[in-house]
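A short write-up of the structure that comes next.
Removed: one protein chain of the complex. Kept in place: all other protein chains.
Up next, chain A:
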Amino acid sequence: MSNTMSFRSIALGSLAAVLMLAGPAVAQEHGAPKPPREEWSFAGPFGHFDRAQLQRGFQVFKEVCSSCHSAHLFAFRNLAQEGGPGFTEAQAKAVAEQYQIEDGPNDAGDMFERPGRLSDHWPSPFPNEQAARASNGGAYPPDFSTLAKARTYEVGFPGFLIDIVTQYQEQGPDYIHALLNGYHDEPPEGFTLPEGAHYNEFFPGHAIKMPKPLSDGQVTYSDGTPETVDQYSRDVISFMMWLSEPHLEARKRLGFQVMIFLIIFGGLLYFTKKKVWRNVEH
């Protein structure tokens, strides 16, 4: 045991030397607790998205989140893209056609509305940031396109070094999960909540403008999945992660192939090197 311990301390020590203790930036302020680490299907070296979960997450996004949050990099064609929610092209087309997209100008010089196509992007709920702020008590609901990668919390020493080995990259999803499940009906005693804000255990400063977005039974699932806030949040966060990193599966798959190749190639080179140097003391 002491052997493995010392190996680990050596490994960590050298990693520390190499990385000079790089800590990711912190979107979280002092005072908020660390979000608990959750299980995610897309974590780890063989991580992948659960198609049914992405479809449910899309449903939650469509029915709840998208009434305030934009996702301007999200195109309807992405729904049928490999490594995504696994809709067929016809299904994605049907989704697109439910939306009216502004196009133009036409030959008469007028803008007009037409049903969405696969190449269209998800229509934003507000025409501009000012309109969004005006409707949301001054707060700007962040765009969902890269949001799952744009949130984090400080892991601290030595956890951030261990994260290299365990490949922990899910600070964003963990934080958003904690946030969505971290609403309190009443702020704790002694905490004065500003007008129009809501108390959230995990939000920096605890006073969040977004009202509790999800409640049990709010979205009707057709596949019998439990209709709870926890389940909704897991589903929509998976969807958000896919939206932020649509080629995550391809990346991890290619990574494994590259690793196998490099390890075999490295092994061959090692023995070749030994053979070349066999008669030279060095």
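Things to note:
Keep this in mind: contacts are C-beta pairs under 8 Å (C-beta built on N, C-alpha and C of every residue); 3 or more make two chains touch, one makes a residue touch a chain; residues count from 1.
Following the convention adopted for this analysis, contacts and distances are computed from a predicted model.
This complex has a chain not shown, and the name its UniProt record holds, of "Cytochrome b", "Metallopeptidase family M24", "DNA ligase (ATP)" or "NADH-quinone oxidoreductase subunit F", is "Cytochrome b".
Interface note: of A:Ser70, A:Gln169, A:Asn200 or A:Gln231, the residue touching the hidden chain in the full complex is A:Gln169.
Within the complete assembly, A:Val276 is the residue of A:Ala90, A:Ala108 or A:Val276 that touches the hidden chain.
Although one chain is not drawn, its touching partners on chain A can still be listed: residues 16-29, 45, 73, 78, 142, 145-147, 149-152, 157, 163-164, 167-169, 171-172, 204, 244-247, 250-252, 254-256, 258-259, 262-263, 265-266, 269-270, 272-273, 276-277, 280-282.
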